[in-house]
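This is the structure I want to talk about, given as structure tokens.
For this view, one protein chain was removed and the others were kept in their places.
And now, subunit A:
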Amino acid sequence: MKQLPVIFKRELASYFSTPLAYVFILIFLVLSGVFTFYLGGFFESNQASLAPFFNFHPWLYLFLVPAIAMRLWAEERKSGSIELLMTLPVTRFEAVAGKFLAAWSFAGLALLLTFPMIITVNYLGEPDNGAIITGYLGSWLLAGAYLAVGSCMSALAKNQVIAFILAVAACFLFIVSGFPMLLDAFSGWAPQWLIDAVASLSFLIRFEAISKGVIDLRDLLYFLSFIVAWLAATALVVDLKKAD
């Protein structure tokens, strides 16, 4: 565990050593504004709530979060620095978790920078600030889930673009797994428990519950175990693919 903060610090700093961090934050803030005010109808809804803001996060993250995750391992493998990292006295867990937590903190930072939304909505009316806090928590957990998938895809592909596309595709599946159109495809032949299982994997239902202010321990556990499972897969893939 001793080395985790060292890996974390290096990884987080590396986001800011290139323009990537600033470009990402800028695009995230602009897009979340556009989605909230134009597509979400923030003013038209006439409600002091950030629901129009959070509703678009699953879709916004679908493209933005894999962009943070794609470099995590693909870059190490491409440049060969993975050989350096894996021959330093660092456990797999420390390397995988340190990198993930750096990316997750970065996503959290971008999310925190949307604080003018909170000010705006508090200025305009009297929102349920508890729901706003859980909304942020849900959004951050959602970003973590996307990042964990992206981290695994980044370990799988040496090419960052391929890592990005794989991560978008995989995350998309976890969004739509709760949609009727996908569940209908199962309903003809599959047993009910399988349909329920597929539906319960969906990010959307869990995220919506949390962002409405309902914190169910099962939803939290879902996100956390989802992240842990994908990070374990990442460690496995790193071990298998590191020398390719």
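In this text, a residue touches a chain if its C-beta (ideal position, glycine included) is under 8 Å from a C-beta of that chain, and two chains touch if they have at least 3 such contacts; residues count from 1.
Here, contacts and distances are computed from a predicted model.
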Fill in the blank from the handout: Complex minus one chain; that chain's UniProt name from "3'-5' exonuclease", "RagB/SusD family nutrient uptake outer membrane protein", "ABC transporter ATP-binding protein" or "Act minimal PKS acyl carrier protein" is "ABC transporter ATP-binding protein"
Handout entry: Omitted-chain contact residue, chosen from A:S79, A:N122 or A:S200
Key = A:S79
Practice task
Mind listing the subunit A residues that contact the chain we can't see here?
Solution key: 2-3, 6-7, 9-10, 13-14, 17-18, 79-81, 83-84, 86-91, 242-243
